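Of the protein chains in this complex, one is absent; all others appear in place.
Let's turn to chain A:
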Amino acid sequence: MKDTPLSNCERDFLLKAIEEKKRLDGRQTYDYRKIKISFGTDYGCCFVDLGQTRVMAQVSCELVAPKENRPNEGIMFFNIELSPMASPGFEQGRQSELSVKLNRQLERCLRNSKCIDTESLCVVSGEKVWQIRVDVHTLNNDGNLMDAASIAAITALCHFRRPDVSTQGQEVTVYSPEERDPIPLSIYHMPISVSFAFFQQGTYLLVDPCEREERVMDGLLVIAMNKHREICSIQSSGGIMLLKEQVMRCSKIAGVKVSEITELINEALLNDRKARKAGGKCGFAESMPQERITALKKDETPVEMTDVTETANGIIQKGEAAPQTVPSPVVPVPGVGQVGQGLQNSWGLEDDDEDDYEEEKNDNSGDEQVEEVTKMDVGEGDVVEISDSEEEEVVILNPEVPEKPKNTGSKSHQKGAAASKKRQKK
């Protein structure tokens, strides 16, 4: 299927907006979109959301004979699949130019940088070594697949556990996960790639281009770096001429971004480890947002509105007290079972504890000014979100009207059958 063509007026508008330093979603020039990392039930399965771009990485291992010229090193195999799910322009089975480019770039980023200790993957020298296979599937393409794929691949590798082996002479015993705990791979450093899009022959630069911006860009510079500021790979495509200062500036920006992203990955891995150790529910089913019939949820669209934050804060502070929290009925998504437990019968009202965040609110009933205080309990969930400067809003409609403290000028909450509650992340 062919991709939707780009009209002339969109192209002109985008270039004009970039000249005025405006991006479609209100980001600044060097801002990344919101990154969300979540893990599956198996070790080595990881989902990464970069704004609307979504990829999944899965790591698996197998015992094979090593290569002839490297008898005591393990084998790493990388594969990026451009699924037709991601974009109408991607076709199943066909090796398009983009697919070749992404695969090559990921290999250079992870294999040539020697981030994994391949010698530790050797079991019997010359005969049996571990082959580690990383498959990255693109689920939705909203631009910058390369960065999302590199974050997903390295996070999945850090998350992965391979079975324990022991050798007695020529006999090799592979232990199943029940017999002996699987052991993690030995990873030296985490290379992450950062993409820079150039417009108007290198005059304007944007970090983390979205799909529209990628369509109108002149060239792309991809720098893969780790948090120790070592460059693992640099690639420039599109044939634009870049000045030396531009490349140096880009590498400095990449250094900053990579350290932020590495922190985010480590936090996500830590949360997942804690959740698994606590025996809590972990895995993909948990990290999906609960599909409630009575909930209206959308991430707040970032719109750059000058001077609006002060007025908005003013409005909120003069606003009404929030109503009491009333537990809402939770209907689990059909077809999704909870790990380790049966399906929940949730037609009775129960407390919201499935959420990724725990919220607490101070409700001062009365006519005083109320400021909502929420606390994000990061230890509970597997999901950590990084947001540059956004507020998240979740509005949940509850079927019963609680006792609302009377307030004049209360306009933002609905009357009648439903009460709403808002939560903000400070």
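Simple rule for what comes next: contacts are C-beta pairs under 8 Å (C-beta built on N, C-alpha and C of every residue); 3 or more make two chains touch, one makes a residue touch a chain; residues count from 1.
What we mean here is this: contacts and distances are computed from a predicted model.
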item: Protein name (UniProt record) of the chain left out of view, among "Vacuolar-sorting protein SNF8", "Exosome complex component RRP40", "Transcription initiation factor TFIID subunit 8" or "Delta(3)-Delta(2)-enoyl-CoA isomerase"; value: "Exosome complex component RRP40"
item: Contact partner of the left-out chain, one of A:Glu10, A:Glu179, A:Glu230 or A:Glu263; value: A:Glu10
item: From A:Gly26, A:Pro163 or A:Pro184, residue that would touch the chain that is not displayed; value: A:Gly26
item: Sites on chain A contacted by the missing partner chain, in the whole complex; value: 4-13, 16-17, 20, 22, 24-26, 296-298, 300-308, 311-312, 315, 395, 411-414
